[in-house]
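Selected chains from the complex are presented in situ; the others are not included.
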Amino acid sequence: MRNITARLTVSAVAVLFLAALMAGSTFAGNNPIDEKWWPSEFGPDDRAGATNYITPESRIAAASLIKQGKVALLGMPYHLRTPLFPGRLLSITIPGGGGPTHNLAWSGESFRQTFMDELFTAQIGQVGTQFDALSHPMIRVEGREADGWKDGNYFYNRVRLEDVGTPYGIKDVGVENVGSFFTRGILIDMVALKGGNLAKGYVITLDDYKAALKAQGIDDAQQGNVVLIRTGWNDLWRGNLEKSQEQAIADNNEFNSGEPGVAPEVCDHLAERKISMIGMDNWGIEPYDFAKIPPSQITDWGHCHANLVTRRGIYIFENLDLKQVGEDKAYEVLFAWAPLKIVGATGSPGNPIAAY
Amino acid sequence: MRNITARLTVSAVAVLFLAALMAGSTFAGNNPIDEKWWPSEFGPDDRAGATNYITPESRIAAASLIKQGKVALLGMPYHLRTPLFPGRLLSITIPGGGGPTHNLAWSGESFRQTFMDELFTAQIGQVGTQFDALSHPMIRVEGREADGWKDGNYFYNRVRLEDVGTPYGIKDVGVENVGSFFTRGILIDMVALKGGNLAKGYVITLDDYKAALKAQGIDDAQQGNVVLIRTGWNDLWRGNLEKSQEQAIADNNEFNSGEPGVAPEVCDHLAERKISMIGMDNWGIEPYDFAKIPPSQITDWGHCHANLVTRRGIYIFENLDLKQVGEDKAYEVLFAWAPLKIVGATGSPGNPIAAY
C-alpha cells in the first residue's frame, strides 16, 4: 500500500464515449416497442430475474464439480488506484485523530482494548469489481404513449424509474431482491484461445465462444449457469499499488480508453441458454475503442446491457479477476456468491468464490 | 422501503458502555505480557490468520454436506434504519439531479439507454452484518518496554498500529489478506435449545454449547470450521423498514442496550478446536446489559475479541441473519464467503451463503 496517496482517475477519452455515442450511430435492433419483453418469463411481478433459473438440483450438481478442493477469489482489490468511470469516486479513510478509532479501558491493568474503523465512500455498486442489479440499466422511452408506454426510464419487467426512484434508494428492483448465485460457472478463456490478452476493441464472436468451449472440452452453458469470459483486460490495473503513480495513471487511462468485449450474438446465445449471469474481466463487457469514430465495429453498442439485464433479468458482473481460474484451467467451477443486501442500491461490490 | 427517510441511531445507553468499562471492572485473564501469543502458530509473518486452517480436503468434505440443494443468505439488509454503534453512519443516496445518473443516447431512435448509480458512505466494515478483520481489534500496551513491548496498539502477530496505520488504510493486516471461508459451518441454535430468543445479558456457557450439539445431533467444530451461534437478538431490528419510525428507533435502542453472548470459556473451547471463525446474530458476540453496573456477569469482557482475533487470528462475524438456517434445522452447512478486498480496511460487509 505504498504511495497510495493519490486518487487515480479515468482518461479523458471516456468523455469521447458519450460524445461519440450521441453523435450518430444507430442502435439498430433493440427498439423496446418492436420487441416484446414484458412481462418477463417469471411473471410481471418478478423482481429477482435470472436467479430464478437456479434450482436445488443445479446447486447439488454444481457442488459436485469440486475436485481439487481449491478456491479462486474473483474480486479485484478496491483501493485508491482503482480505475473509475468519470464522475465516480472511491475513498477510504481511517478515522483516528491521532490514535485508535475506539478505546475501551480496563482499570487495574496496563493495557486497553482498542479498535479501528474505516470510512468508505463510493458508488459502491458501480466501482471496481461490480455486479449490476436490475436497478442499474434502463431503457428510456419517449413519445410512445399510444403504444402504452408512459414517457420514462424502464427497468426490468417494465418498472419505471419515475415510479420507484427515491433520493435514498430504488424501490422494488433494488439489489436486495437478487438472491444468490450458487451454480455451475464455466470459464471461456479467450486469453488461452488467442495466446494472449485481447486487444482493445476486439469483438468476441459466437465462433470464438464455441471454439473456446471446444478447446477447453466443456459443455456449453446450461440453464442458471454463470458464464465467465476472460479477456485479460484487467491486467492493465493489476498491481496498481506497486507501480509508480505515473504508471498507474497511464494504465488506468488505457484501461478506460476501450476494451475487448462480446458481440451481441454471444449475448443473444447466452440469453437463449437461459444463463443467470455473464461475468467478465473488463469494465463493461461490450467492445469499444474510444480513439475511433465510431468506437466499435458493432453498431448495436448497448445490446448486451439492454437485452440481458433490462429485457431478461440476466445479470452482469464486471471487473472480475479471472486470472487464477484461467491459469488453473478451472473451466467448470462452483460459483458461489450473493450480492450485499444494500436496500435500494443499483449493484454490489463482490469477491465471488470459484471452487473446483 | 417506505418511510426510510430518517437515520436511526443507537441509544444513549451505549455511552454508559464506555463509562462503565472505564469505571472499575477487572479484565482478569488476558494480560498480553503474561501469556505467550506471538508469533502465531502460522509463523511471525502470517497475515491471514485462521483461514490457514481450511484445507483442500476440508473444502471437499464441506461441499459434500449439501443434500437439499438449498441456500440461506446470512446477511441482514443494509439500510438507513440499520442500528449503528455510536459515531458510525450509513448513508445511501441516488445521484440523479432530476433524472437518471447516466444517459447514453442513440440518434435516429426515440429512446436512450440510461443507468443509475448509488453513493454509499459508511464505516463499511463495521456496520450491520460485519466481518472483523485482523486490523479491527488491538491490545493497547503501555509501560512494558522492559518486556520488549514498545508502547502502542497491537494487532494479531504483534503488528503495531503505530507502524502500519495510515490515514488511507491499515497496511499489512488489512482485510485484503484474509482469503476465504469455504468450509463446514455448524449452527448452535440457542433459540431452539431454550425455546425462544435469548434475553439481554444471557451468558451462553460451554454447557449450553455442548447441550445444543447434543440436541442437534452434530459433531463438535473441527479445524477450520465456522461456528454460527443463533441467539435471536437480531430479531429486534428485523423488518425495521416496515415499522413505524418510532418503533424502529425504540427497537434499535433496545438492540444496542446490550445483548446475549458467549462466555469466555466457549471462545477458549473454540480456539482449542482451531476454528476459522465464530459468527453470531448479535452486534458484538459478548454478553452485556448496559442498564446494569457492571454490565456483564462475566468480568472478562473483551475476552473473545482479544483472545480469538488478536491472539489467534480467529475471525468474528457479527449481525449475521441465522433465522432461516435455524428454522430449516440446517445444523451442518457449507459456509461459502470471502470478504471484499478493500485494501487497508478493518472489516467487510457481507452476505455469506450457507448451502445444505
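Order as written gives the chain letters A and B; numbering starts at 1 within each chain.
What we mean here is this: contacts are C-beta pairs under 8 Å (C-beta built on N, C-alpha and C of every residue); 3 or more make two chains touch, one makes a residue touch a chain.
Note that the structure is a prediction, hence the values are computed from the model and not measured.
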Copy count of the single sequence across the entire complex, 2 present: 4
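Methods note: only the chains that are shown with their structure count from here on.
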Centroid spacing, where centroids are CA-atom means, of chain A and chain B in whole angstrom: 27
Residue ranges of chain B touching chain A (in the complex, touch as defined): 1, 4-5, 18, 21-27, 31-32, 55-60, 63-64, 66-71, 73, 75-80, 87-88, 92-96, 99-100, 102-126, 135-144, 153, 161, 165-171, 174, 176, 179-180, 182, 241, 301-302, 305-306, 334, 336-347, 349-353, 355
